[in-house]
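Note that one protein chain is taken out, while the other chains of the complex remain in position.
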Amino acid sequence: MTGATSPEPAGRRESPAGPDQPDGQRRRRAGHGGEQLTVPPADFASYYGRPILKPPVWKHDIAGYLFTGGLAAGSSLIGAGAQLTGRPGLRAVGRWAALGGVAASTYLLVHDLGRPDRFHHMLRVAKLTSPMSIGTWILTAFGPMAGVAAVAELAPLLPRHGPLGLARRVAPTVGNVAGLAAAATAPALATYTGVLLADTAVPAWHDAYPSLPFVFAGSALAAASGVGLIAAPAAQTAPLRKLALAAATIELVGGRRLERLGLTGEPYGHGRSGRLVMAGRALLAVGTATALLSRRSRILSAISGAALVASSVATRFGVFEAGRVSARDPKYTVVPQRERLAQKNEPATRP
Amino acid sequence: MAEAHPVGFQWVMEAKRRGAKVFHVDPRFTRTSALADSYLPIRAGTDIALLGGVVRYILENELDFREYVVAYTNAATILSEDFRDTEDMHGLFSGFQEDNASYDQSSWRYEGESQNATPRDTETQRETAAGLEHESHGAPVNGQTERDETLQHPRCVYQVLKRHYARYTPEMVERVCGIPQEKFLELCEAWTANSGRDRTGMLVYSVGWTQHSVGVQYIRTGAIIQLLLGNVGRPGGGVMALRGHASIQGSTDIPTLFNLLPGYLPMPHHADHPTLDTWVDSIRHPGQKGFWGNARTYGVNLLKAYWGDAATAENDYCYGYMPRMTGDHGTYQQVLNMIDGKVKGYFLLGQNPAVGSAHGRAQRLGMANLDWLVVRDLFMIESATFWQNGPEIETGEIVPEECRTEVFFLPAASHVEKEGSFTQTQRLLQWREKAVEPPGDARSELWFFYHLGRIIRERLSTSTQPRDRALLDLNWNYPTHGPNAEPSAEAVLYEINGYEVAGGRPLSSFTEMKDDGSTAGGCWIYTGVYEDGVNQAARRKPGAEQSLVAPEWGWAWPANRRILYNRASADPDGRPWSERKKYVWWDPEKAEWTGYDVPDFEKTKPPTYRPPPNSSGVAGIAGDDPFILQGDGKGWLYAPTGVLDGPMPTHYEPVESPVRNPLYRQQANPTRKVYTHPINTLNPSPPEEHSQVFPYVFTVSRLTEHHTAGGMSRMVRPLAELQPEMFVEVSPELAVERGLTHLDWAHLVTARAAIEAKVLVTDRLTPLRVDGRIIHQLWLPYHFGFEGLVTGESANDLFGISLDPNVLIQESKVGTCDVRPGRRPRGQDLLNLLVDYRRRSGDLGPHYPPQVTTDVADSGRDREV
Amino acid sequence: MGVRRWVESWPLYRQLTGTDPLGRGAAAKSAGSLSLTARTETADSMARSVCPYCAVGCGQRVFVKDGQVTQIEGDPDSPISRGRLCPKGAASKSLVTSPLRQTTVRYRRPYSTQWEDLDLDTAMNMIADRVLAARDETWEDVDAQGRPLNRTLGISSLGGATLDNEENYLIKKLFTAMGALQIENQARI
Partner (left out) sequence: MPHVNSLYGPLDPAPDAGYVDPPPRMGFFTDTSVCIGCKACEVACKEWNDVPTSGLDLLGMSYDNTGALTANSWRHVAFVEQPRSAGWATPAFEHEPDGPPISPETAAVGARTGTDTGTDPGLPPGSPAAAARMSGGPEFLGMPGAQPPGRGTGVEQRTDFRWLMMSDVCKHCTHAACLDVCPTGSLFRTEFGTVVVQEDICNGCGYCISACPYGVIDQRKDDGRAWKCTLCYDRLGVGMTPACAKACPTESIQYGALDDLRERAAARVATLHEQGVPDARLYGHDPNDGVGGDGAFFLLLDEPEVYGLPPDPIVTTRDLPAMWKRAGLAALAMAAATALAFLGRQP
């Protein structure tokens, strides 16, 4: 609009060629007034090279939510494990982290909406075909339970007598039941987000559907273990070290195919998104190794915890970014579909 | 057509679906080309060479529809011995007068016609755009002519035509137009193969054709082809003018033109028409065949409609009240007079000359030198804000504090806020119902003029000045209604239709008009639109419930005929030429003409009717003369009078052209209207020197997404965003030659102006090989100006003013220019740039190319074939 | 609204009890969708009009609600256009309802750098004054040889070709009676 009346209307809006779109450049040709464009050949066609898909409009809120949701789920499991194995310090940390995670998740999810005031419309329907709808109901179940479980940890602060005294007496039981209930939904909370991303037309996300739930499950456990390692009494963190190892195993084994998906896996191994994914893995390895070595050191524990948390953040943002990159470049849409068509049309050419 | 008239193009697609072949000729590849079967790129301004080539192809191969041609055209008519063709005179016809660059047409006449048959002096005809009078009728000639129906007589029109176009060979077409011979022949073969008894071909042009210094002759050439091929007056045939404005046909029928009165009656000329009788006789031309014989009736009815009871036989129906022309009073002459300070006030009624007229700078400087200006429009257009935002502010040519023009902007009512009729491109009147009241102060033109007239008449009510009688006696009583006292449009339509003075019964046909003052009618060709007191233009019987002709949708003049001269759709005996192309025919049993349309012929005149000797007027039309408004009842392959630049179309180069005319020594139209005003300097063209300073041809036209000067599209959001910036289209070859880059800026320079635009380099434009050279063409849309949601510089600023002699329409479809990369200079630097170009192209003074170039020694090359 | 009605209007309830367990269609339909109807159906009136852009003369239907144009679309009855419109014709509603339209008289004094407001009546009277003055100042009774001229060349007019026939008729009639000859139109251009 502003260009319309200004004396020098805005002309070509040059978008700097980003690192993920390396295939165009302008240069001046010596001895000529005019500019000439040099275009290296592309092996696929598209409409003015514009993306066929609309890149996701989700802001980093959603990448953040992938992390906080996973953290909540993992922490809830840890809380339940600690509850059942009598590790009250770890239990409290797990429950509080779960509540913190789920509270942050709720905030991020609502904040990402185009119409935050209509967040409750999510509860109009329950759609099996919509991972977001399923997730909403999972969160609806998980959130209050996680909240109750965490609040129950405040029971010792209540007076011993009077009505609140009664609350103080029943709180642990209520907390335990709620904690277990939350934990029961926690694995779903941690892994549905893999489906959430995969159930899109975004090539890097969709094609990664077999891997994403495992990556996210591992990442959730890693993050939660990390928080536990940082915050829980060192004496109670032994399971976390095992858990970190298990998390790393799940994430690395489950995610090993990410960047080997073919063309659509490219963003997991290249560019900014690739660097984030790789950083996530490296941090996971470092964090896990450190955790295994840190039996007695509070500092090493904290370092390993931080590495695990950072790993989870990096992985989530890396995966999120990879999807955006793959949707912005038409080649990730066109080339695989072309290959698929070619196979369909010439099924029996192989010897 | 797809570009500028998309909804009309549905019928082309319909025809294509049924097997029609579509050819598209255009300087650039457009949306129409994309859907055509064959596209012919052409050098702008060379259409007569192309069409002349088609005429030659038809005649050399005897592919004309001979029976039609002999019976219905003047092919057999023998010409006077005095006639000399361009063949003999290097591109001029006989009768050329060097002193006033116009023709004495007496040598063009038919054999046996008296010398004095030629009416008014041709220079006067040019000055008064007399050619426009022929929109409804031919020029005057005698009804009886000498004929050789074997077409062998060396002076018969057929043979003269054949000799005239003999040099328009396929090679020459290629040399002039840049159209490869193979393509040209493909067009000729398809056109001729699809014409005749069983098939018809249609020629469609958009009115860019009229915007040439030889515009009328373009259309004449098309008409000659269509007559030779028997494609006139028949379904699926004809020459279709796709006009560009909702009621531009109506604006000529009921003209707001200086030289015309309603129904194509000429505005009186001070010397030629001193009295009612001389005026009427100059129109009807005693002795001539056809319906113009009743010109007195039409004239008297108009005067009676204007001045009502005051108009009596004794006072010649107030003929004396009429203002008289003394020469050219056209819009371009007016603008030059404005610059010279001769005009006090100017009304702009829904018109934006600051963008839409040629030589925008002259337009704006003219408006800046008025006492007052009234602009009536929907939006704040450039013509209202030139003193504030015009490009001349930047150069200092207009300084707001020094510009004395008093400007009134009055908001206008839109088409849904008033009722009234539009006449569309096929002469069809369609009534619009009013949907809502206009907002605020917005009013219709009907309101404005009715009340302006009322106020003026009230001011003058006590006047005794003779000059005010015409206003005071004016029949100005129209019923008004509503809160704004809106005059009744239907009452005006009723007056246009005509009525019996006693009793007020509306007339049903112009044949009911009387020349004794007992009837009054504002526009004789529109009589019948209010037949039986019913607004026929408001008829809306669904098309699906009618025949393809749809006679009950709206009303077409004359007499609701949808195809003019449709008598020609039957053979001379009155039978359809073929079952396939049946349209109007003679029913011997009922002894009347019948068919799908209203026959454009006297209903009961049999095909066998032959006029008695010396009969004239309607009685002079034979039963096989379909062209009932022509003086001899024939379609004119050769115009013995009335077309001021020659009886047969001849290729002349545009006034600004980089190319020497390959056909004749005469370079450009010798009779074109020239304005030698200092502001109107023109680029040099061969044979003058320095034409290479402006080496490129540019042409302008419309985009689908915008409308003319943009006042109804650049201000409208959903349209503005579709074509948001001014641009120029160039071929890849020109881009390399001039270093132009896609989407970067370039500026175009002519002797008048430099404008800048974004560059679109596109394969839709191609260089042409013309006369052994490569000619580059540029294309620009002319919709942009400095106001509105989207803005850009105006293409029309580039043009000078050179007019067609017949109708005084400007050559604004072709010119020469230079193009340079980057934005144009600003302020004084811009003026310096123009001075520099003028210096390089000759001298600094105003430059006007010579009108006659036949005597110019021609750089050693013999141009004759 | 009763609790029962409220529950029944809950799409989830409809999903569980109705024919649309996946919540794809019938169950998910909103109150807005249930009450949706074309605004052409609820218009107060419809005027039959003609497109104001090019000369093809396409039929238009103009729908009006509460004195405002709410929709303009092609008239399918027209044998010319069969209900179709080009982008310009299709934009007619935006044309007539454009916020950029001027709806009041604007006046620029000589040598002024800005517009002022003016009352319509005042403007009409000022214009009439100026017309009469210009006419008097430039009136020509006869030519050099005494032949009548009856005219003024001090007044010019240029009209667009979107004027109605009736408007053109009155314009020509008034100006002719006034002796104003220099009346022109887009048809010349």
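Every chain is named by a letter (A, B and C) in the order it is written, and numbering of its residues begins at 1.
FYI, a contact is a pair of C-beta atoms (placed from the backbone, for glycine too) under 8 Å apart; a residue touches a chain by one contact, two chains touch by 3 or more.
All of these numbers come straight from a predicted model, not from anything done at the bench.
Trainee: The chain left out touches which of the shown chains?
Mentor: Within the full complex, the chain left out of view touches A, B, C.
Trainee: From the list B:Leu35, B:Met89, B:Leu460 or B:Leu831, which touches the chain that is not on show?
Mentor: Within the whole complex, the residue contacting the unshown chain is B:Leu35.
Trainee: Can you list where chain C touches the absent chain?
Mentor: 11, 18-33, 36-41, 71-74, 76, 83-91, 93-94
Trainee: Quickly run down the residues of chain A that touch the omitted chain.
Mentor: The missing chain touches chain A at positions 1, 3-4, 10-15, 21, 23-24, 36-58, 73-74, 77-78, 80-82, 84-86, 112-116, 118-119, 121-122, 124-125, 127, 129-133, 135-136, 186-188, 190-192, 194-195, 198-202, 205-206, 209-210, 212-214, 216-218, 220-221, 235-236, 238-240, 242-243, 246-247, 249-250, 254, 323, 327-331, 333-334, 337-338, 340-341, 344.
Trainee: Extract the touching residues of chain B with respect to the undisplayed chain.
Mentor: Residues touching the hidden chain, for chain B, are 2, 6-7, 9-10, 13, 29, 31-39, 41, 178, 180-183, 186, 703-705, 717-725, 727, 731-733, 735-737, 741-743, 758, 760-764, 766-769, 774, 789-790.
One rule holds for everything that comes next: only the chains that are shown with their structure count from here on.
Trainee: Pick the pair with more C-beta contacts: B-C or A-C?
Mentor: B-C
Trainee: Going by average Cα coordinates, which chain is farthest removed from chain B?
Mentor: A
Trainee: Counting in whole Å, what is the centre-to-centre distance of chain A and chain B, each centre being its mean C-alpha position?
Mentor: 70
Trainee: Could you state the distance in Å from the CA-based centre of chain B to that of chain C?
Mentor: About 27 Å separates the centre of chain B from that of chain C.
Trainee: Tell me, which parts of chain A touch chain C in their complex?
Mentor: Within the complex, chain A contacts chain C at residues 123-129.
Trainee: Under the definition above, what is the set of chain C residues touching chain B in their complex?
Mentor: Going through chain C, the ones touching chain B are 45, 47-59, 62, 64, 67-69, 72, 75-82, 84-92, 94-96, 98, 100-115, 118, 120, 123-128, 130-134, 137-139, 141, 143, 147-189.
Trainee: Help me check something: in the complex, which residues belonging to chain C touch chain A?
Mentor: Those residues of chain C that touch chain A are 10-12, 15, 22-24, 27-28.
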